[in-house]
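The complex appears here without one of its protein chains, the remainder shown in place.
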Amino acid sequence: MSHYLVKRVLMMLLTLWIIVTLTFSLMHAIPGDPFASESDQLPEQILANLRAKYNLDEPLPVQYVLYLKNLVMLDLGPSIKSDTRGVNDMIADGFSASATLGAQAIVIAIFFGITFGIIAALNRNKWLDYAAMAIAVLGIAIPSFIMAPLLINFFAIKFPIFPVATWGTWMHTVLPSLALAFGPLAIITRYMRASMIEVMNQNYIRTAEAKGVPTLALVVKHGIRNAILPVVTFLGPLIASLITGTFVVEKIFAVPGIGKYFVDGIFNRDYPVILGTTIFYSSILIVTIFLIDLAYTLIDPRIKLTNKEG
Amino acid sequence: MEKHLLTIDNLKVNFKTYGGEVQAVRGVSFHVDKGETLAIVGESGCGKSVTAQAIMGLIPNPPGRIVDGKIVFEGSDITHLTKKEWMQIRGSKIGMVFQDPMTALNPTMKVGTQIVEGFIRNHQVTREEAQKRAIEMLRLVGIPDPEKRVDQYPHQFSGGMRQRVVIAIALACQPQLVIADEPTTALDVTIQAQILDLLRRLQEEQELSVVIITHDLGVVSEIAHRMVVMYAGIVVETGTVEDVFAAPRHPYTWGLMRSLPRIDGEEKQRLVPIDGTPPDLFNPPKGCPFAARCDYAMEICNQQMPEISTFEPGHQAACWLHDPRAPRIEELVAAGRQGE
């Protein structure tokens, strides 16, 4: 077990390091310097100071090492466009909003996705199945940046139930979370349905039925328990798409989250911000995937043993 | 009046499929008494498994349904029960052992839990008492070290062990009748012998009635008291195992016996298979379904379903050859050979 753990942690660090290096190289592969746009506005001396402040006058490998050093101490550096806040500040700032949004979206997607999937599987080819599948298809076909304006149009303008945008009360979080959750919800629904159908066709369901287990217990204890396993393995990639979804949703709904800083950073070509937030997101993703995989080995009794022996 | 534990009376089961309605079981009748083992023998598709499922009320509906006939168990008609009524019977009165032990167990549930799941439902017991019972059952079916095994998962058991667990599950609530659907087909021959021994022992100890479904005559001779031979949805021969093996009366049974190698036979034997394939059950023939493959078929065999003739008490066969108007067998064989 520990052998496996160590291997995984090393892989994680390796991937993270590759991301850092890749992003760093990319950011510095662009000819010219980030202050080019301001070179006509600021006197040369100040520009030189700026460059020195950001270590831009050092040779590239040195910049790299300096960056890594700071990284290990969890310092993501200053922003180029903003004087007052460094990247760490931005992340801290936007964290609560993004985290709330993300968490709510995940909960909605998982809860409803699994529920719809089960309902669809147990009512195969009847209207409940078609309804659930229709929702799933919509969720897969309609990207979040189109779903978001649609939701705004219907639930904030035509029927003014929710506020249009910005952040503040719980009501503000509903539409953005829905827009973000829709895609993952759709995928989970489909997956869960397929898994449930396959499980309910297994022989051990027959065995349980033959010993008199009532339908509810059959579905829950024997069906869902086994059907949910493949869906768990799928959560990792889902979280990745959720993260990229936040960029869009935060922008459209004007949510003061990290995504906003990230998107602004892209527009402004603010490289430290881009670099920093990318690393932040990637770390979260990689750690989350690791935790999910770990959880899976604990849930599935068949995996547990292999680890013990291996 | 009801002296039999289980009576099947003219059972007919149909399945709706894309291609039409399949008549899987077409008027099957037999009975099982207390303390005896009845074997239902036949090839794939003859309707033996469907009959077994019907007894337990496990015919999936849709697409299947019992269209005619009666099933009487312990004096009550159980042909058309509600789901709730079935839960009183399944497990506690009738248990079932399924064919493939590798897939018959829930992979994410401990073996002990699976064994006593039905037991807990029917009796008010504490966790410890249930656990004790699970261990007892494991011991009963011959699994070594049951205290440790009871908390393990199915993948930690071998195929033969798993089948023992399946048997334990079937017996956990002490049913009167156990239906075993090809319980040894998926196992090695040596394990097969062990399982059959186990079944025989359990039957004697617990005074069980067993219905064992198989296509293997060797299994029949090992463990059954009486046997029913099925073909294409009907019963073609019934009788005690001794009677039928000693003097089979139906051409299909002859074919089955002939296709077995005999340990006491001559040095050079040829295994003689039965030519041809079973009939299409979408559109079953109106006469005897075996006529197309039968070496001794006559005109009437294609026209009408054969009537049942009785030989020794309890030994019956459905074949026109036993009608007094039929020519004797030797002449038929000669006529058949002419065509060769």
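The letters A and B name the chains in turn, as written, and every chain counts its residues from 1.
Methods note: a residue touches a chain if its C-beta (ideal position, glycine included) is under 8 Å from a C-beta of that chain, and two chains touch if they have at least 3 such contacts.
Heads up, the rule we're going with is that contacts and distances are computed from a predicted model.
Only one chain is not pictured, and the protein name UniProt records for it, out of "Hemerythrin domain-containing protein", "Glutamyl-tRNA(Gln) amidotransferase subunit A", "Oligopeptide ABC transporter permease" or "phosphoserine phosphatase", is "Oligopeptide ABC transporter permease".
When the full complex is examined, the chain removed from view is found to touch A, B. Check A:Y67, A:F112, A:Y204 or A:F247 against the missing chain and you find that the one touching it is A:F247.
Annotation for subunit A: contacts to the undisplayed chain at residues 11, 14-15, 18-19, 22-23, 26-27, 29-30, 137, 140-143, 145-146, 149-150, 152-153, 157, 164, 240-241, 243-244, 247-248, 252, 263, 266-267, 269, 274, 278, 281-282, 285-286, 289.
By the touch definition given at the top, subunit B reaches the unshown chain through residues 276-280, 283-285, 289, 291-293, 296-303, 320, 323, 325-327, 331-332, 334-336, 338-339.
The working rule: only the chains that are shown with their structure count from here on.
The centroid of the Cα atoms in subunit A and the matching centroid in subunit B are 55 Å apart.
Taken in their complex, subunit A has these residues touching subunit B: 202-204, 206-215, 221-222, 225-226, 229, 300-302, 305.
Interface residues of subunit B, counted against subunit A in their complex, comprise 56, 58, 83, 86-92, 95-96, 98, 100, 103-109, 114, 117-118, 121-122, 153, 155-156, 166, 169-170, 172-173.
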